[in-house]
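I'd like to ask some things about the structure below.
Only a single protein chain was left out; the remaining protein chains are all shown in position.
And then subunit A:
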Amino acid sequence: MLETVELSKSFKGKTVVDNVNLYLERGESIGLLGPNGAGKSTTISMISSLLVPTNGDVRLHGKSIVKNPQEIRKVLGVVPQDIALYEELSAYENLVFFGRIYSLPKSMLEHKIQEVLEIVGLRDRQKELIKTYSGGMKRRINIAAALLHDPQIVIMDEPTVGIDPQSRNHILETVKLLNREKGTTVLYTSHYMEEVEQLCNRMYIMDHGKVIASGTKEELGRILSSEDTILLQLDGYNEVVIAGIRSIDSVRHVEETVQGLKLIVTKQSRVLSAIVQCTERHGVQINNMHVQTPSLEDVFLHLTGRTLRD
């Protein structure tokens, strides 16, 4: 349905998106993952025809939309990362404005406004001014404004950044409803792995402007099928201890987290005893050790050497 071919964008000689190839089939929910500055927003700006690519193409049903953006604009709903609403107007008035720019007939406009307000759960607060809303409520209206014209494809750029858990859950439920019940194709960008895991059939992982991995959750998990994740809680450690653990042959990666040290290790029986010996050698006691199958977060860590929130 929608694909990018060798899509690239440079600003003042600096390449921020580099040969990105991705595709969306009708009814799919696709996640675009990456840390801040990975190039996600620039990629979706090019897909939505807001930015002209330096190289490459964006195709809708096989036809380039770079020179004819009107085609994609008709079928696209974009939820920007910023709250792109008139703060001094009410939610209802904002939706009237966005309905009008899509030329919705007057008879249908009122019905559509109430429908999208129902979807985002703010029907009873529609007459209040946007500036009086909480951050989460503003984000929900931000989504509602993109749904008024029944778009076939919805692009959501980090719609849950900086909001309360209740609004976040509501937004995630809204995305599920759109995709699973209404059959809307969704391109969802985030740096929250758990959101993408929960919502998307497939995902693309971006870093430094490039797609570094893609596939279903299971396909991406297989990247680390020969590895395990060990969460190690010690009664105290320093750089020398970390260096000691890192020097063990089977240890591929060590990262400090709030729960303790997170290790990605090659699956083999002797790694645990090697870790125990190393800690004893440094006079450090192990309080807890937990071995688990690598998550997608671990896959990202493995591929980029950093976490999504870095």
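Everything that follows uses one rule, which is that a contact is a pair of C-beta atoms (placed from the backbone, for glycine too) under 8 Å apart; a residue touches a chain by one contact, two chains touch by 3 or more; residues count from 1.
Note that contacts and distances are computed from a predicted model.
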Quick one: find the hidden chain's UniProt protein name among "FMN reductase", "Heme exporter protein D", "ABC transporter permease" or "Roadblock/LC7 domain-containing protein".
-> "ABC transporter permease"
Residue in contact with the excluded chain [from A:Thr4, A:Ser29 or A:Ser48] = A:Ser48
Missing-chain contact, candidates A:His61, A:Arg100, A:Arg222 or A:Arg270, resolves to A:Arg100
Sole contact to the chain not displayed, among A:Arg73, A:Arg252 or A:His282 | A:Arg73
Hidden partner interface residues of subunit A, rising order | 48-50, 70, 73-74, 76, 78, 80-89, 93, 97-98, 100-103, 129, 145
